[in-house]
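Left out: one protein chain. Kept in place: all the others.
Moving on to subunit A:
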Amino acid sequence: MVDGGTVGEGTPDGADAVNAAADGGRTAGAGAGGGFIELDRVEKVFAVRRRTGLLRSERREVRAVDALSFTVARGEMVGYIGPNGAGKSTTVKMLTGILTPSGGRLRVAGIDPARERTRLAQRIGVVFGQRTTLWWDLPLIDSYRLMHRMYRIPRARYRENLDRCVELLELGDLLDVPVRQLSLGQRMRGDIAAALLHDPEVLYLDEPTIGLDVVSKARVREFLRDLNAERGTTVLLTTHDLQDIEQVCSRVMVIDHGRLVYDGPLAGLHEAGGSERVLVVDLERELPPIEAPPARVVRVEGPRQWLAFPAAQSAAPLVARIAAEHPLVDLSVREPDIEAVIARMYAATAPVTPP
């Protein structure tokens, strides 16, 4: 393992400002309890070989995670977002002990995941939206029985947790169905239950609502909120769905190019990213562009007009004003695209500070 001293070399000045920003978020969120998950200048460098000729290949280093520092307190619910290839999965893989960091210091519940993977496994739960941790060809209940014995969960505890999950996640009718025959939403609920049977102190979820219908998404989110409220389980959620964060997480961390570019509440993210929501209004007839500052019309198509307004601002007064002054037929609000917010945030040269 590389020690902390060599890691800092070659880090551009901007990184310190970003880390300072991260520290600000940490003290706000962690309270007095200290960090349950602690990353100190963690980095992961991959050597990528690319074939350039029949026998020749070119070796290139890719810095997937670069001097990443953050702390998550016990019981926090944190959203971890960023564009594809930003380093989210790499971070989660290091947190769970799959990958060994190239440098820096990383602790989860005081354990170094790379060195004590199996001891850590007893204390964490992991759910991957795209892959199942269940045994594909076995009935759901068989996977749970295997977990029960593999994790050495005391019988009473196992029964209690299983019964609770079966009830809350509505798995009763699915227990005897082979996992491969479950729908995506059913499988996801089955996976979440499997990750919780051994009472993990922290739950990592990677895209837990991807591909789910609205009802299933709502059910998963509600379950996570309850879990956190009742058991105090720490939750780290990576997602592309801003609503997951909005409805579940009190804190959001944005990573891009392997670095933390934002750490703080979600509302601050919109402010920091200068993002806008769009109000789409259908009027009775074609009219000149509506004037309602700070909203501005960005597009007009017949009787339909698109108005952009700051995402941090409530839509209610704007809607009330337009409804009062114009013949309104219908309206809808479009949430800002998280990718766009992050792209804008990354493009901004100045380091971002949370409010």
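Keep in mind that, in the parts below, a residue touches a chain if its C-beta (ideal position, glycine included) is under 8 Å from a C-beta of that chain, and two chains touch if they have at least 3 such contacts; residues count from 1.
Everything below uses one rule, namely that contacts and distances are computed from a predicted model.
Its UniProt record calls the unshown chain "ABC transporter permease", which is the correct pick from "ABC transporter permease", "Na+/H+ antiporter subunit E", "Putative thiamine transport system substrate-binding protein" or "Peptidase M4".
Across the entire complex, the residue among A:Arg115, A:Arg299 or A:Arg321 in touch with the chain not shown is A:Arg115. Interface note for the absent chain: among A:Arg56, A:Arg149 or A:Arg285, the touching residue is A:Arg149. For subunit A, the residues touching the chain absent from view are 46-47, 90, 93, 96-100, 102, 114-119, 121-122, 124, 126, 128, 131-133, 135, 137-139, 142, 145-146, 149-151.
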